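A protein chain is absent from this complex, but the other protein chains hold their places.
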Amino acid sequence: MATLTYLQAISDGLREEMRADDRVLVLGEDVGAFGGAFKVTDGLQAEFGEDRVQDTPIAEAAIIGTSVGAALAGLRPVCEMQFSDFVACGFDQLVNVAGKMHYRTGLAVPMVVRLPTGGGFAGGPFHSQNPEAWFMHAPGLKIVAPSTPEDAKGLLIAAIRDPNPVCFLEHKHLYRRAKGEVPDGGYETPFTARTVREGDALSIVAYGAMVSAALDAADRLWDEDRVLVEVLDLRSLVPLDEDAILATVTRTNRVLIVDEANATCAAGAQVAALIADRAFGDLDAPVRRLAAPDVPIPFSPSLEAAVLPDPDRIVEVARELLAY
Amino acid sequence: MATLTYLQAISDGLREEMRADDRVLVLGEDVGAFGGAFKVTDGLQAEFGEDRVQDTPIAEAAIIGTSVGAALAGLRPVCEMQFSDFVACGFDQLVNVAGKMHYRTGLAVPMVVRLPTGGGFAGGPFHSQNPEAWFMHAPGLKIVAPSTPEDAKGLLIAAIRDPNPVCFLEHKHLYRRAKGEVPDGGYETPFTARTVREGDALSIVAYGAMVSAALDAADRLWDEDRVLVEVLDLRSLVPLDEDAILATVTRTNRVLIVDEANATCAAGAQVAALIADRAFGDLDAPVRRLAAPDVPIPFSPSLEAAVLPDPDRIVEVARELLAY
Amino acid sequence: MSTIDMKPTLRVGARRRPDAAATDDGASLTVADHRSLHEHLLMTRVVEERGVRLYKQGKIPGSFYDGRGQEATSVGAAFALGPDDVISSPLIRDLGAHLVRGTDLTELFRHYMGRENALSHGREGNIHFGDRRLGIVGPVSMLPDMMVVAVGLAMGFRIRGERRIALSFFGDGSTSRGDWHEAMNVAGLRREPVVFVCENNQLAYSTPTDRQFRVRPADRAAGYGVAAEVVDGNDVVAVFDAVGRARERALDGGGPTLIEAETMRMHGHGAHDDARYVDPELRAAWAARDPLDAHATIARAHGIDVEALRAEVEERVAVAVQAAAATPLPDPASATEGVFCVGEPAGLGRGAAPFSGFAATAQGTRTAAGPTATADPLTAQTRQAA
Partner (left out) sequence: MSTIDMKPTLRVGARRRPDAAATDDGASLTVADHRSLHEHLLMTRVVEERGVRLYKQGKIPGSFYDGRGQEATSVGAAFALGPDDVISSPLIRDLGAHLVRGTDLTELFRHYMGRENALSHGREGNIHFGDRRLGIVGPVSMLPDMMVVAVGLAMGFRIRGERRIALSFFGDGSTSRGDWHEAMNVAGLRREPVVFVCENNQLAYSTPTDRQFRVRPADRAAGYGVAAEVVDGNDVVAVFDAVGRARERALDGGGPTLIEAETMRMHGHGAHDDARYVDPELRAAWAARDPLDAHATIARAHGIDVEALRAEVEERVAVAVQAAAATPLPDPASATEGVFCVGEPAGLGRGAAPFSGFAATAQGTRTAAGPTATADPLTAQTRQAA
């Protein structure tokens, strides 16, 4: 056990798995000697060489598409988008080639696409996006989104070992802020939800960076209102842990779903739709959501703060729900 | 007034608008002398010349991106994806360039992307997709999806006149099957929902090809069960006519939402989430959805029929809801 | 509608580029090879003729695409491959490549007709399939995405030090897409062992090449540090030779080659298209260069009874169609299975490599060099409810 940042935990998981399995290779822009825009791959090229840690030209379709080919050749590519925003440039290869391959041809595509996501640091419209919902709406892709260093490492290792294409959402805001104990060695975190905190009055369902916002809000609701809020960290969006979602609603009868992504057709919309269908009888209040409004994420701190969900707003909506 | 097919109505709308406004031009693969894969642009090049009806190379990013440029230069491009599936190849230009331009720079991008969508004719995984939810989750794009010839013409004209990028979803299954009276001349259909049929027991919310499936189901529910089902045709997905959706739920207290698209994070998930939040108090039953499961649309007729929603399945789910 | 503008440039009698490596002009081909080449040319044509008919009779759902007039390119190219080489992917004009690799005729017609089958289990139709057990990755529609995948396969082979190449087919139309550029650039940059076969059949659907680009694909290869060769795509021996040379270059670390095979699409884009936009003169000129007729002359000179071969092929096709027609549609319950792989992935197998130069290798044990092939591309264990 070591105390690592979220970023270190990702690096650690990648290094572990590269040591354990020589089929694992890394591709991306500036991931080699430079160690990647965020330094996640720092030191890997020195340890594993240039074939296993490859700098690519700026060519996202090629990064994803050659990873598909390498996976078919028996390797286990882990490719990096420098920012998740740029996955739009390789969208077709991911959705149409990687995602549909097994269903159509029986060929498995074991690969991971690392996607540094999210806002909160004045990154502006092209360095703050959360693209997961696009891929949830594209059959054949698994999607995970860790909120802690421990899960970041375990989910990455599980993603690399999975025989399917997995989108690994790593939230940039957590890179250096989230710290925690991380087990040594190779371990897998399952693609299921995790109850981070138990409660009885209200459930908050979140993932990625919104989990800590939810926990902050839950703290305040306990401190100020003496209300026990349950927080469910989805961890995996595909597969979605429907049982865990329905179970928390059954326990608390009130639910608030928080996304950092733009609201329309977001992961949270899917969770809300699930609850409205399958937990209807358990609900004592509307299924409420908090998400970014449908705008590009603005740069200026005053504007960005106005659109990203935060603990204050979570507390506010939670109180409305509790008063319903 | 003439009786036209859905396809003829689209052609008619395009021709009307090209006659009325010389800024309107058409770009796409084989749209020129050949008249397009579905013949929507048949005869247009002969009438308007090669500058206003341009055959392009196979280059979806270029088709969309040059349309953005032409729009900025003061033209009104209407570009065609040969099948909506291929929009994945121009995804980045649509989402990141066209969609975010006005918010970021104040420059308007008046353009239309015509997207022949949907399955039901053994088109297989790459000629049957319904991509609208991706674009609903991309701020700055409007999205319309007509279900009748009259709306197809009116929505297309309104889309061309709109100062924003509009995704125009034209369902291939309706091209030659949907027939109806279409007003002459240029008219605009508003980007709002339309109550196609009034009822009191249950609302079915649908759009595109699923509207006629819903109407068939409503007929059967009347004939066999003497139940009056209300059918709401969304027509526009962005903007989404939230008032009309909430109003129909207030009237009937039961709602079934039908998408042809893959279920997760689909338009229907957004509609369900909206209802679960804002019409909770009006609901007498769970918010139920019917959609394609999360699989690529298979080719073989036996498999395709197993995944696409149809009137039989709508009737079945409606009866469950009515019995709740 | 101006038909004059739609006229594709007539390019008859294409010759290899002067800088191309010396050819052996088919010298390495035995009589048995010529017999096999001719059999595959015939098979391609007969299967497609039958396919078009079945489509028109409503027995093949959806759409149907054929490669009439282009058979020599896919047959000749696939014939030059060793059993461990991988094709990613044959496209709509490349049925011949599937047949050379050993695709089962009955399964093929089951696939076309949407019946339960081992190639696609009904999830795919028309020419969208690939038998992974034979080292074929089935194509996606988006052109030319599979070229990028081929580069990744080649990279995998190179990194592992395996002596195999990846080959990708695509049309003139594909060269306008961004993915073509990314594939060419990355392949050239890293000298990946990949062969690109561009079938320049004068048209992309209704669009002639002069409305697609100003400079022919082969002449653009140098801009990527990729070797190039123009070849008569209707000459099966020439295509075989060129691909053979390119394969050797790739195996020797010389990197990728772009082979531009000049040919002509003799049918419509698909069975629904009457191709009336094609200049009749152009079509007539190319009809005189039919690849089957051309090779029949060579075959006869080698003492092969071409007519008997055709009868034999027709008989096999007829039997396959009959068996396929008797096969039920896939079980609707299977529609939601297999979106994800569960358990150990089933990989790519080895293809048939009928060229006599590969005979020894082809006889080798199936598990020696390539990944293990299993009987069924979607074995029960890899299926999962969606």
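For clarity, chains are labelled A, B and C in written order, and residue numbers in each chain start from 1.
The rule is short, and it goes like this: contacts are C-beta pairs under 8 Å (C-beta built on N, C-alpha and C of every residue); 3 or more make two chains touch, one makes a residue touch a chain.
In this text, all values refer to a predicted model and were calculated from it rather than measured experimentally.
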Residue, one of A:Arg23, A:Arg76, A:Lys100 or A:His127, that touches the chain absent here: A:His127
Absent-chain contact - pick from C:Gly188, C:Gly270 or C:Pro291: C:Gly188
Hidden-chain contact residue, picked from the options B:Asn164, B:Thr189, B:Ser236 or B:Asn262: B:Asn164
Hidden partner interface residues of chain B, rising order: 25, 51-52, 56-57, 59, 61-62, 65-75, 77, 92-93, 96-97, 100, 102-110, 139-140, 142, 163-164
Contacts of chain C with the absent chain, listed as residue ranges: 176-182, 185-186, 188-189, 211-215, 219-220, 222-225
Residues of chain A in contact with the chain not shown: 29-30, 32-35, 37, 43, 45-46, 50, 55, 57-62, 83, 85-86, 88-89, 121-127, 293-296, 298-307
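Going forward, only the chains that are shown with their structure count from here on.
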Distance-maximising chain from chain A - centres being C-alpha averages: C
Euclidean distance of C-alpha centroids - chain A vs chain C, Å: 40
Whole-Å gap separating chain A and chain B, where each centre is the average of the chain's CA atoms: 30
CA centroid of chain B to CA centroid of chain C, Å: 36
Interface hub residues of chain C, defined as touching at least two other chains: 120, 123-124, 128, 140-142, 178-179, 339, 386
Of all residues in chain B, the ones touching two or more other chains: 85, 88-89, 125-126, 294-296
